[in-house]
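Here the structure comes first, spelled out in structure tokens, and everything after it is commentary.
As you look at this complex, bear in mind that one protein chain is not there, while each of the others sits in place.
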Amino acid sequence: MTNAMRPHAAAFHFIKALSIGIVLGIPLPSAGAALAPQLAITGATIIDGTGKAPLHDGMVLIEDGRITAVGPARAVTVPAGARKLDARGKFVIPGLMDAHVHIVFASLEQLIRYEGRYQDLIFGPVQFTLRNGVTTLFDTWGPREALVKVRDMINAGQAIGSRIYLAGNAVGWGGPFSPDFNATDASRVSAEFVKRTNGTWEQGTGRALLWLPPEQLRPVVREYLRKDIDFLKYAGTSHNTAHFSYPTFSPRQQKVIVEEGRRAGFSVQAHTLSVETLDMAVDAGVDIVAHGDNTGPVASIPDETIRKLVDRKVAVAIRPFRQKFLDDIEAREKANPLPASWGEASFFVGLMKNEKINQRKMIKAGVTTLFSTDGVPVSHAQAASDPGMARFALGEAHFDALVALEEDGMDRMEILKSATSNIAKAYKLDARIGTVEAGKIADLLILDRDPLDSAQNYRSIHAVIKDGKVVDRERLSAAAVSDTD
Amino acid sequence: MTNAMRPHAAAFHFIKALSIGIVLGIPLPSAGAALAPQLAITGATIIDGTGKAPLHDGMVLIEDGRITAVGPARAVTVPAGARKLDARGKFVIPGLMDAHVHIVFASLEQLIRYEGRYQDLIFGPVQFTLRNGVTTLFDTWGPREALVKVRDMINAGQAIGSRIYLAGNAVGWGGPFSPDFNATDASRVSAEFVKRTNGTWEQGTGRALLWLPPEQLRPVVREYLRKDIDFLKYAGTSHNTAHFSYPTFSPRQQKVIVEEGRRAGFSVQAHTLSVETLDMAVDAGVDIVAHGDNTGPVASIPDETIRKLVDRKVAVAIRPFRQKFLDDIEAREKANPLPASWGEASFFVGLMKNEKINQRKMIKAGVTTLFSTDGVPVSHAQAASDPGMARFALGEAHFDALVALEEDGMDRMEILKSATSNIAKAYKLDARIGTVEAGKIADLLILDRDPLDSAQNYRSIHAVIKDGKVVDRERLSAAAVSDTD
Amino acid sequence: MTNAMRPHAAAFHFIKALSIGIVLGIPLPSAGAALAPQLAITGATIIDGTGKAPLHDGMVLIEDGRITAVGPARAVTVPAGARKLDARGKFVIPGLMDAHVHIVFASLEQLIRYEGRYQDLIFGPVQFTLRNGVTTLFDTWGPREALVKVRDMINAGQAIGSRIYLAGNAVGWGGPFSPDFNATDASRVSAEFVKRTNGTWEQGTGRALLWLPPEQLRPVVREYLRKDIDFLKYAGTSHNTAHFSYPTFSPRQQKVIVEEGRRAGFSVQAHTLSVETLDMAVDAGVDIVAHGDNTGPVASIPDETIRKLVDRKVAVAIRPFRQKFLDDIEAREKANPLPASWGEASFFVGLMKNEKINQRKMIKAGVTTLFSTDGVPVSHAQAASDPGMARFALGEAHFDALVALEEDGMDRMEILKSATSNIAKAYKLDARIGTVEAGKIADLLILDRDPLDSAQNYRSIHAVIKDGKVVDRERLSAAAVSDTD
Partner (left out) sequence: MTNAMRPHAAAFHFIKALSIGIVLGIPLPSAGAALAPQLAITGATIIDGTGKAPLHDGMVLIEDGRITAVGPARAVTVPAGARKLDARGKFVIPGLMDAHVHIVFASLEQLIRYEGRYQDLIFGPVQFTLRNGVTTLFDTWGPREALVKVRDMINAGQAIGSRIYLAGNAVGWGGPFSPDFNATDASRVSAEFVKRTNGTWEQGTGRALLWLPPEQLRPVVREYLRKDIDFLKYAGTSHNTAHFSYPTFSPRQQKVIVEEGRRAGFSVQAHTLSVETLDMAVDAGVDIVAHGDNTGPVASIPDETIRKLVDRKVAVAIRPFRQKFLDDIEAREKANPLPASWGEASFFVGLMKNEKINQRKMIKAGVTTLFSTDGVPVSHAQAASDPGMARFALGEAHFDALVALEEDGMDRMEILKSATSNIAKAYKLDARIGTVEAGKIADLLILDRDPLDSAQNYRSIHAVIKDGKVVDRERLSAAAVSDTD
């Protein structure tokens, strides 16, 4: 469905046709090639994501999309009709996860063009991520209905792509045309469109919530929790760069949100961008802190807060990046200083330097880290011309980010857990996904080279298996978004 | 010194000459007309600002700028050489105070033109306020050095104008070109100028402080407290309308700021714009909450928080306005809806409706209120053409705002206290100013009509006395800023 | 097809369905109700648009969409099967024409949303114009292909609306995102979209043409003339208000354009906005000057140029407006002065004052005037809230504009000619349309009251006949664009 990548005028109807095709079961790129009822992966080294020592010459047995047995090849009996996948010399690991992405991060043009059909912006990126081994995405801010639609199509086998879990809005943020994102563009379009679009994102949980005393806030949160979402996220700070350091909810408001999320059985997370908001979120009792490694350009996380994270077992969704990336940004910024409004050119550089310090502190202290990229659809051309964007290239950036963890001193087994079982646990999904164990959904990668030898080896994808079927990677989109978009 | 009102090119040098004139003691408009060593105001009804019943046929004796005696005319002996001021039928009250103003609120053009001499923007407004009976101004955000300069010139008798107390920066806010104010303009001017100007306002206490963990914040605040300021203010929320509801400092940061302010002997205040930030500031232990009556367009202050204000004796600097003012704004907004970026046209109207509700709740509950206008220099033409600006017209808006308190049901004696002794106490200046009592600085108004009959009577100014001298009101500027500026 | 008026997300597909319905002949609002082969309008006073005296108790016979006979009722024999339309006491006139409109004048939002299907922006407005008696529109700047598509659908009876003649681009102007229109918005969208959209409008005849020496310009113009357009228009000035007074093509370039247009058999017109560009266009030999009455805020047309217009029989498409309209604008502008960038607030007022002077001079001198509104789709709500827009309300503004001509002293018979036969002649279409004469296409209005008694009577539409069929006005859109768009 490469055409989903070219959403220009002439291609709109074709895309729609394709989407319908998928719905109707027409054999478009799908797992159709692997309909065998049973699959036995034999001979590989199995690194199951639990932290246990690798199992050499192992066997993974899959039935109806689930792992039914894992063990030494000789100890597991392959059922008669099972298809055999010879993986000798290769490595089986759980499918990778990205704990924090935004599959839809639409431009003004896209917001208008795709209104009423934002799902058309989703089909492409989730193919690309699946192709490159990320079998599960956690969407932490996006258009809820469209994400639900594609999530359900994928789960029903009507479309192919990474497994999606979604938060919908980050409670407390306004929509794309609010000052948390791009209020300037609001003046370019009709008030009606602004209202519709912000509403599509906000789902009744926008910035007005900040003004509510705790007991007026509670029913609003409760109502949101009745909608179809997979986990609860709230804004711990603004998203607007110019107000990065500003908290949003008071401690007592945060407590109400966490209580309600808990009561509804959800994993609850906060988005924080400073030491103080990180600390407040932990005090409020969250399961996950998104951007907890980002504490601004001035200060890194004090030991006391690091200890709190460990003691209370709060997971932090971090965004690792390589030192070279930072060096490139710094060089670029020196050559082309940022506009005066930033006060000082080193804002982003300072911020990233602290991010790295914080990541290393957390790794060393044993904070539960969740691997993430904060990925958004970025074209290959954009990533090539703007080094700053490469870091966010959904479906591509995770390869370098995994290597960054290695650079930062994380144990290689921990790296794997950080990108699989840690995430599943923090999102309370460990009964279903995250490890290569009997009973789990069969989302696996087969690598040519050992990821415990080098994090570079995550690139050596031999096969992607999702829901127990071998993915026909060649038929999936080879970009999150086309270069001309 | 009406020329201070016409700061156009041609007038610059003249203004400077005048300023120098003032410094050198050349008899420009000053208190020179009332150099008599002793002054006896006789026969008036004295409402001393303490809340005590009015004293009819009273006498106020003033010497060396201080009140030396207050009592029944017959009980106080007028010294031989004393000048007598016959005030029979009139009413003596303490000079009015405005608990929250911004004497300098400069446009881009003014920031550039007056760089290095912002004091030239101050001479005019403080004459106008004095002329209209406000003998003391509390400047809660402005260019510290320039304000100190004019404050000291006035105190030394080298210039004439209202008595100034100043906070300098509101700790945590950026300068005029920061996103807390007008970051857009920053792109129009040189980076060097932006830096210099923001620095002039921030005094080392800008937005970067939000990123500091408490113990890194403490020494920064302490250093600021060593500068020449009169009270300490910190940002409880952003100042940017688009982020009105966003807190700034965490509770533990606020505690540090309040502790340090206290230790330095200052009255400490926070600027808040929501229920949650108001509540946090009270918990942090502030003396004053500026804008405590402004809790956004969505919710008014819950009873619990009102009670806290009363119990902990926290004073709230409120901005009263008349119902007619709100009605006018509402009608105007209906005719010319705000741009789409506001989400809903009723933002300001909603906010002001809650402001009124909050003011009435506080009055009813007995919260200590401090009268204020949030005044800035507004020309008569501006005030006439833009009803929204009239509310902020420094030197003029207080008359209507006092009447608004009456409309809102405040007892007339409380109104007077709210604009005099309450403010002096909250700012810890009650040993020096705020009442007509022996030992206090002789800042008084003589009114033709009784302010306890009607708040309209504050307009009936017969004489303004400052530092014990009758002010020659006719020679003072009759506008805060000229119409052509 | 009222739904064409509600192009919001949910309605898109319905609109498309409707359009297809029209194409397939499904009896949507169309002339289907009047399929009688012959129609005889009897008893009316016929004012045929040639300037001849009205014919009382006349008869118009129509067959196959053409007028086959016009004469005294008693002198014309009504064929046997003809349907009779009793119009005693009424007035038959040619269908009104508007010599200068822009059926598509799209916002940024519409440019994106309707890309690839701009025709969906056309169906509604042309119904509204037809409903209100304007049977023919001359579109002088718009998206050529979309206009051609709707023009042809209407001509083929597949859609219903006013007859369209179109220029496509005004040669020399850039598209919607060029500095001739809205270059600012270009920075908000992708470069690819800007290029596609400008290209859709420019059709290879954009601003680069101004740089071409005459003999390099010639083949470019010739190539454009090979495309499907109905007349040739070129830019005599910029369209950008900030550059209103700037000419575009040099005299020798203009000569080349006019020569080529002539050679291709087209009526040629220039858009001018100053005395000098008007004079140059006349010298270049144009048939029509659009906006010839608009010569800026400073000077009106000198007698010498007026004489040239008469001597060379150049028609001027004028935009009449009522004095009250100007008075309203002037009052409004005084209350809310324009931003400083305009230099002086009276720009538009000054311009309109000269426009009126010029119109009166032309009427008096006998210049051939073509009635026009410069109409664009304006919602009723917009027209109500912004008096300045009411003047441009396509489908509505012509009623007041016809009255304005009367106010300006134009003879009532001339008013009718100005809005019918004058236009047909200037556009070289007088063999087909513009008068009630045998052989012409049967586009007629039947009015209840005599337009030679009062120009107000153009509002008294009893029936609109187009292509010989009575239009079912009630089924046509009652607005050019809905209030919520």
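The first chain written gets the first letter, and so on, giving A, B and C; residue counts start at 1 in each chain.
By definition in this document, a residue touches a chain if its C-beta (ideal position, glycine included) is under 8 Å from a C-beta of that chain, and two chains touch if they have at least 3 such contacts.
What you are looking at is a predicted structure, and each value in this text was computed from that prediction instead of being measured.
Undergrad: Please provide the labels of all shown chains that the missing chain touches.
TA: The omitted chain makes contact with B, C across the full complex.
Undergrad: Among B:Asp57, B:Asp86 or B:Glu115, which residue is in touch with the absent chain?
TA: Once the missing chain is taken into account, the touching residue is B:Glu115.
Undergrad: Looking beyond the chains shown, say which of C:Ala186, C:Ala315 or C:Val349 touches the absent one.
TA: C:Ala186
Undergrad: Hey, which of C:Ser107, C:Gln158, C:Ser245 or C:Gln456 is the one touching the hidden chain?
TA: C:Ser245
Undergrad: Provide the residue numbers of chain C that touch the chain removed from this figure.
TA: Interface residues of chain C facing the absent chain: 174, 177-179, 183-184, 186-187, 189-191, 194-195, 198, 206-208, 210-213, 215-216, 238, 240, 242-243, 245-253, 274-277, 279-280, 295-299, 302, 305, 337, 339-341, 343.
Undergrad: Given the full complex, what residues of chain B touch the hidden partner chain?
TA: Residues of chain B in touch with the missing chain: 8-10, 12, 107-109, 112-113, 115-116, 185, 188-190, 192-193, 196, 484-485.
Assume only the chains that are shown with their structure count from here on.
Undergrad: What is the set of chains touching both chain A and chain C?
TA: Both chain A and chain C are touched by no common chain, going by the contact rule given at the top.
Undergrad: Please report how many Å separate the Cα centroid of chain A from that of chain B, as a whole number.
TA: 51
Undergrad: What are the residue numbers in chain B that touch two or more other chains?
TA: None at all.
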